[in-house]
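Complex shown without one protein chain; remaining protein chains in place.
By letter and in written order, the chains are A and B; residue numbering begins at 1 in each of them.
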Amino acid sequence: MSGAWRILHKDLVLELRTREALSGLVVLMLLILLTFTFALAPEGAAAAAPAVQWVTFVFAGLMAVQRAFLVERENGAWYGLLLCPIDRGAIFVAKMASNVIVLGAAQVVLLALLALFLGVPVPVAPLALVLVNLLGLIGFSALATLFAAISVRLRAREMMLPLLVLPLLVPLVICAVEASRITMAGGTLASAGAWVRVLATFDVIFSVAGWMVFEQLVQE
Amino acid sequence: MSVHRRLAPFADRVLPWAATGAMFAALWSVFLYVPNERTMGPVQRIFYFHVNCWWAAYLGFFVAAGASGWYLWRGRSEHDWLARAAVEVGMLFCTIGLVTGPIWARPIWGTWWTWDPRLTMAVILWTIFSVYLVLRSSVRDDPEITRYAAVLAVVGVLDIPLIMISVRLWRGIHPSVISAPASKGGLEDPRMVVALLVTMVAFALLFAWLLWLRYEGLRLRDALHRVEDQMGEVAR
Partner (left out) sequence: MKGRRSPRSRPSSDADDDFSSHAPFAMADAVSGPTGGLVVHAEGLGKAFGRAVVLRDLTVSVTAGEVVALFGPNGAGKSTLLRLLATLMTPTAGFLRLFGDAGSSLEVRRRIGLVAHQSFLYPDLTARENLLFYAGMYGLEDAEARADAWLERVALADARARPVRLFSRGMEQRLALARALLHDPELILLDEPWSGLDAASTDWLDGLLLELRSRRRTVVVATHDFQRGLGVATRALIIHRGRLAWEMPIASDALVTVDAMYRQITGAVAA
């Protein structure tokens, strides 16, 4: 796993140096959020907040996850990674972690903007909300990272990634929105229990699946 | 491949006749043999086709996932052909199921569509595997694509229990949506049970036959390519 850590470290250094991924992502989220704000009637806006949040997150996130692999395209660095004597699942772990960090940072900004634009009050027990967001973030990153590794090698890559990922994300979207709705209104983790359990299961299944299948996936 | 060789005589000679005969028997049983259902009337006969489409679709997708997993593990083309054939046949039945559902629902409940968990599940599965078909049709004979499609099939089927649970939970909080009656439990007349069994056998044979035909098509195409390549080599 030290291989995964090294790759992640390298990616974070690169991201801090170029700052390409995060800024574009935040602006995109802002724009999608704005579109929603204008599309929604102001009276119903706060109630629609959880839905708006996750739809925005998913669509903006799909744009961003490919970057984790595109960064390896220049000079064929991807092949440099494949040459290294590491378990190739470690590459998946590193890329997923990198996406979790970048998307997580963007998600924090998104939540702040959401509160601002849609007038959502800050919940009394924010920890539950944080956990829900974390679980949704991890599940999305696992699935999207796995399929981003696929889509970057396809010609119609911007089109294919949403096609591949969106149907599979349905459980995540359903559960994340409902759990967010409950915790945003101040509910505890227990009251969102069923949704949270499904989310956690989703996260575990697809993180492990991605890690296990990655070796076969990238072998040419 | 010895499995293939053992199955071939049966599949090539017996299966077409068996499937055709069974389908005729199914048609007879559904349209002539079985009585009208008390509450729903003649429209209920769709049920015998509709319900069989579902398990045929699921069977196709599960076979596809299994074959895909095996292909990822061992890399043998036969498993990829099987997976692709299974997805195509599964999608055929899934589409028929999705079309016959509304045809049945409209006269019974007055609406074309409901977010019944099983229907919702079917739509999502349909989208997952239609993307599989898009992937396979986009580039020809690219070994990378076959691997990616295989991953999609495996992940898709892994997702099924999660989709089922979350859709059920979701429906639980929107109880105003009409739900389908428990149709399988409501077969009063023993003739209906017979009809159901006959149609099940017919669909199973049809599924097997279509799967075989498509698998053979892919296998022969590959063999043809090989021969063409060898002839091209010799010519040089």
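Here is the rule we use: a residue touches a chain if its C-beta (ideal position, glycine included) is under 8 Å from a C-beta of that chain, and two chains touch if they have at least 3 such contacts.
In this text the structure is predicted, and so the values were computed from the model without any measurement.
The chain not shown here is touched by just one of A:84, A:122 or A:208, and that residue is A:84.
Touch with the chain that is not drawn comes from one residue among A:44, A:76, A:126 or A:193, which is A:76.
Residues of chain A in contact with the chain left out of this view: 2-3, 6-7, 10, 13-14, 17-18, 74-77, 79-87, 219-220. Contact residues of chain B toward the unshown chain are 75, 140-143, 225, 229, 233, 236.
Throughout what follows, only the chains that are shown with their structure count from here on.
Those residues of chain A whose C-beta lies close enough to touch chain B in the complex are 143, 146-147, 150, 153-156, 160, 163-164, 166-168, 170-171, 174-175, 178, 194-195, 198, 201-202, 205-206, 209, 213, 216-217, 219-220.
In the complex of the two chains, the chain B residues touching chain A come out as 72-73, 124, 127-128, 131, 134-135, 138-139, 144-145, 147-148, 151-152, 154-156, 158-159, 162-163, 165-167, 169-170, 173.
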